[in-house]
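Below you'll find the structure I mean.
Every protein chain except one is present and positioned as in the full complex.
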Amino acid sequence: MTTVSGPAGTPRRPLAGYIVGSVGLRRPSADAWRTAGITVLCVAVAVGLAALLVTFADGSPVEVVDALFTGSVADTAGWSQTLVNAAPLLLVALGACIANRAGVFNIGQEGQLLIGAMVGCFVALRLQGPGWIVITVALVAAAFGGGAWSGISAAMYYTRGTNVVVTTLLLTFIAAQVVQFAVNSPSLLQEEGMGSGPARPQSDAVPDYLRLASFGQYPDLTIGVGVIVAVVATVVLAVLLARSRWGFRLTMLGLNPMAARHAGVRASRLGGSALVLSGAFAGLAGGVILLGTVFRLQPAISNNFGWDGLLVALVARSRPGLALPVAVLFGALRSGSSYLAATGVPDYLVDVVQALLVLAFVVPPVLSTLWARRLRNRAPVADTPARPTAAAPAKEEVQV
Amino acid sequence: MSHDRARTDGPAPALELRGISKRYGPVVACDAVDLTVQRGEVHGLLGENGAGKSTLMKVLLGLVHADAGEILRDGARVEVHTPLQAAELGLGMVHQHFSLIEPLTVWENVALGEPGRVDRNTICADVEAVGARYGLAVDPTATVERLSAGERQRVELIKALRRDPKVLVLDEPTSVLTIAESAALFEVLRTAVAAEGRGVILISHKLAEITAATDVVSVLRRGRLAFHCRTADTSAPELARQMVGRDVSLRAEGAALGLVVTDDPAKHLTPVLAGGLGAVPAEPPAPEASADVPGTAALALHGLCVAGPDGRTLLDHLDLEVATGEIVALYGVEGNGQATLGDLLSGLMAPDAGEVRVDGRPVSLDRPGALHHAGVGVIPEDRHRSGVVLDMSVADNLVMTDLRRFSGRLLMRRAQIRAQAEELVERFAIRTPSVDAPLRTLSGGNQQRVVLARELSANPVVLVAAQPTHGLDVGAIEDMYARLREAAASGVAVLLISTELEEVMALASRIAVISSGRITGVLDVADASPQRLGMLVGGEAA
Amino acid sequence: DDSDGGSDGGSSGGGSSSGEQPDVNGDGDVTIGVLSPGDLNDNGYYESFVVKAQEFVDQQDGWELIQVGSINPADALEQARNMCRQGVDMVALAASELADALPAAEEDVCADTIWYLPSQTEGYELADNVVLSQDSASESLLAAGYALGLLMQDSGATTAGFVTGPELDFSIIAAQSFQAGVRQLIPEAEVVTTYTGDFDDSGLAVEATQAQIGQGIGGLYPYLGGATDAAAELGFEAGIPVLTPGTDRCGDGYAISVIFDPGEYFAAALEDFAAGELVGGETRIWRMGVDPLPTVQFCEDSGATAEHEQQLADFIASVGDGTIDPTAEVERLGS
Partner (left out) sequence: MWLDDGGTVLASALRLTAPLAFAACGEYLAERAGTLNISVEGMMLSGAFGAVAVGSATGSPTVGLFAGALVGLLVALVHANLSHRIQINTFVVGLVINTLVLGLTSFLLQTAEFSRSQVSQVRIPVLADIPMIGVVFEQRWPFYLLLLVVPLTWFLVNRTRWGLELRAVGENPQAADVSGIKVNLRRRQAVLWCGLMSGLGGAYLSVGLVGSFNTNMTAGRGFIVIAAVIFGAWRLKGTLLGCFLFGAADALRLALPSLGVELNPQLLVAAPYLLALAVMVLMAKSQREPRALSKPFERGLV
């Protein structure tokens, strides 16, 4: 249906490969090595370009690389920040994996995340009760909020046949205004203000007891509840997608909706719920950001986590197991970049550097696939199989 | 070889392919193929699925670049790198799968793929002129998506003929056409070849078409040119043997190849052109159970009505019953509701009115999978569309309609699935490297076997087979017929939806004729003659 | 309050004695880190902050300035921590939007830093290494309106234009204060307020300004971010007095500089910091008429007479001594 196809048909290996297979990883193949090679090349080019720009701005390229490294993975402080960033990215990506698998391409995670954060904030600020209950309810509510938002697209798609890509995109802009409205309406979520002076367009901060716990004390390694939630969700989802009946039906729906219907899958229900679920994951990510790092609703709270999370899913080819490392990578890119900004490199350039690096990680898998196909079509053959069964044109997953 | 003859015989052939080779990775689609087409000659190209026919033609048309070999036009070597160049060289093609853009109009489609300005009036006039010349009437301003399959085929033909090709390639042009439409098509070809001196390459699986309509014939086997001779000097059985590389038993599968079996199997096969309905049908296989006992119908369709999105009536109070152990054929011209009925029985759509009963119990049709649960197995008309998931494994495809049986509360039982898959692969002789191979890597015939195996393994009460042999090669057809008979013999009610008269006559015990979404008559095969069926197909009561 | 804001770990003696350079974290360098939520090149409010800081740092021996702009408030905490990891001695937040970074001041990474936060509200709980600098925008805007009122009295105009971005609480209050200021002198005056919805959308700003000029405004206040210049240009072309949103830009063709320049407050704090006299946990309140800032002044070619200047000075002084209560005035004349 869309650009994204699932990875079904990976050769299943008995037991040994069972676990690895169930999270969607494969033994490194020639393809993997090639991808790795191209990645190194692309990253080198991106860093080179960045260095050029930074030199132009009277900075030192060496320091840029150093700062990217220091800020992300060189020490516990860097790792802490990387993980904080990775958690929402991963959650969003998981949702995107589900939708992609079902063949409904959701690109509105940014808006769904915002709505999730808003609903979560509303619950957290209004609901009275013991901390853990309120936190749980707020997170669930955030997921509901995000899910409801993508549910609008789902409803429009399954009743009117509107293009999901387009509606989710449009709804993102609308979500931003809904949140603006909420934080500018005293009756909704606008800050009560402190004493005199104008109220800012943001909500009150959630009280301390409603903030997600984290283990460790910055700058030592800290691991927030958000990270744990995301990792657990990854494992569960990976197993479900690879091994459960639901996952099977979802994959079937994504790859051939007609055959799925013949096999008893109601697309509007399964596909619709996949879209809703992907919104719910984005909403949950919004809840985690709200209660885990920002603590109040701000119009910019989504901070591109939605878009980047989608990117993670695309780079990971809609495999939760791959999404985990990719999310960490993108989290590191974020923390490295923000550390880079703190070294005095002009902030615009930091954005440019980050975008270049993102591209450097997005391009290689695609290039590698194209290359592999070209090689395969050229490969000289020693002896020809009797019937051309095994090597008929295999559909490649080109998604990114 | 043919081009030797061409050299000695005076004028250079219109088209000559020499030593064309093309490989896709390890697959050698074409292996040093030579082919010669003379002016005013129809050249038949035969071969099993995957033999390389389409690839060879794509090379000729510049859609695929050959690894080796050369192309000569009128004796001069030419390079064909793009379809545009091909068109300039006077090479035209009607593709196996339609290459029309549905939301565009007929004239816009006809204009596609040429160079130069588009001028609506000229093109429309051209369309009408070409249509008039060949008897292919179609409204140039109509939107293609509103056209029937036959009309679309006409558009494809007009598109090719308008460019005044010196050599015209037709890749399986009749696979979606009815008898009448096929006959009309060959009429067009005859004009184009005889009166206008064009060369034609006709690709087909139907031996009858080949033997009746071609002057010379070439057979491809696994990418190699296996056989070449004048059509007059060969026979259908010979061609069949050349195609598969062994002898073919020619009773049932002969039907699918376009050969109607005469009363006496010992007698020679009578190849007929689809239009020439002269032969007497073979004795039908005796049904196990009586079809005439009312109330025992395994499948009963009552008053089914379906309207298309544009309000057109697709099914119009359709009634039909199929009894246990019986093969009933639903016969008719393409576009009269068969596809709709197939979709309906696959659970892909719900009717506006009417009901389907299986074993006497009504089935709620708007629940996906309900029909399957009730015991209706379906071999869909287009297996790639709704029959299989190409990117899932053979095993997964073999169990996908019965997931509950192969899963616990939450997780799938992989071991059980494997076991089932391996058993079915064995039982249905599916040729696959492993049950884990993606279905895409299987040949068409084997993909069809996967569908059949899956649907039969659920022990259905009813088996709906819609155009089950479309695009299959001889071996696969042979197998399919045997399996369908076997199923009926074991007590399954089989509904065969087909547009092939011979197939219908060979397999069914009763023939229901559909026209404009209505059943116009049901005949016992003994009473059915091509003439009577023809009248019913035309919508007249027989 | 103890006088030594957060220099506990300083081995080189912190900022205890005046004249010595305050290497709070004791790493041998003095580094100031500025975090700004806005664009550091906006030719206005946010830019002034770093410009003043840079000027000050350049005068010191061996000081260094790190500046980060366009920070998403949601990232404030992370950015502040990153600053501390860079080894800055002072973290200066350029605006209160980034106040969510304050908790970092109490973390270990930032233990040896002193923090600076400007604000227009009170009520922050300040850690003992945080310095707050507070002013009131309505005071400045009121005086700005008064100044324009003086010019409009001469020109006979009765409407003024106020163009700003999104319709937020603070821009609404600013517009009301401005109007209250104009009405001090011209009671029937009307301030046409247009919210373009975006501080940086110069296309909309230009159209809004054009529309206001078409309605015959006698003065223009482009209270914007990146779009300020584009709107102001139209005011210059129309020959009406234009006011600056926060900084002194008299050279650029503006008639009135309204100065509530966060950079000036910060420079003052840096002055104290350099002298080792910056005291954590305290709030410095900047009052118009009492302190040199905030203030409003006529530019050379504004056409303001000495009399006008005197009237304005008097008005500012009476705000300072409490004769005029800005809040009450805004309430009375603002809407």
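For reference, chains read A, B and C in written order, and residue numbers begin at 1 within each chain.
Simple rule for what comes next: a contact is a pair of C-beta atoms (placed from the backbone, for glycine too) under 8 Å apart; a residue touches a chain by one contact, two chains touch by 3 or more.
Because the structure is a prediction, the values reported are computed rather than measured.
Q: Which of the chains on display does the removed chain touch in the whole complex?
A: Checking the complete complex, the chain left out touches A, B, C.
Q: Which of C:Q59, C:Q215 or C:S318 touches the chain that is not shown?
A: Missing-chain contact among the listed residues: C:Q215.
Q: From the listed residues C:V206, C:C250 or C:A313, report the one that touches the chain absent from this view.
A: The missing chain is touched by C:V206.
Q: Given the contact definition stated above, which residue among B:L104, B:A370, B:A458 or B:A489 touches the chain not shown here?
A: In the complete complex, the chain left out is touched by residue B:L104.
Q: Using the document's contact rule, name the residues of chain C that touch the chain not shown here.
A: Within chain C, the residues touching the omitted chain are 39, 41-42, 166-167, 190, 192-198, 200-204, 206-208, 210-211, 214-215, 226-227, 229-230, 233.
Q: Can you list where chain B touches the absent chain?
A: On the side of chain B, residues 62-63, 82-84, 86-87, 95, 97-104, 108, 111-118, 384 touch the unshown chain.
Q: For the chain that got dropped from the picture, name the residues of chain A it touches.
A: Spelled out for chain A, the touching residues are 2-3, 53, 56-57, 105, 107, 156, 160-163, 165-167, 169-171, 173-174, 177-178, 180-181, 184, 307, 310-311, 314, 346, 348-352, 354-356, 358-359, 362-363, 366-367, 370, 393, 395-396, 398-400.
Everything that follows uses one rule, which is that only the chains that are shown with their structure count from here on.
Q: Name the chain whose C-alpha centroid is most distant from the C-alpha centroid of chain B.
A: In terms of C-alpha centroids, the chain at the greatest distance from chain B is C.
Q: From the Cα centroids, identify the chain that ends up most central relative to all protein Cα atoms.
A: Closest to the centre of all protein C-alpha atoms: chain A.
Q: Hunt down the residues of chain C that sit against at least two other chains at once, touch-wise.
A: There are none in chain C.
Q: List, in ascending order, every residue of chain B touching at least 2 other chains.
A: Expected reply: no residues.
Q: Which residues of chain C touch chain A in their complex?
A: It comes out as residues 33, 40, 65-75, 77-79, 81-83, 85-86, 96-97, 100, 107-109, 119-124, 136-137, 166-170, 172-173, 327.
Q: Where on chain A does chain C make contact in their complex?
A: The touching residues are 70-71, 77, 81, 84, 180, 184, 190, 193-202, 205, 217-219, 289, 293-296, 298, 300-301, 303, 335, 338-339, 341-344, 347-348.
Q: Which of the residues in chain A end up touching chain B in this complex?
A: On the chain A side, the touching residues are 5-6, 8-9, 11-12, 239-240, 243-246, 248-249, 251-252, 255-256, 258-266, 376-379, 381, 384-395.
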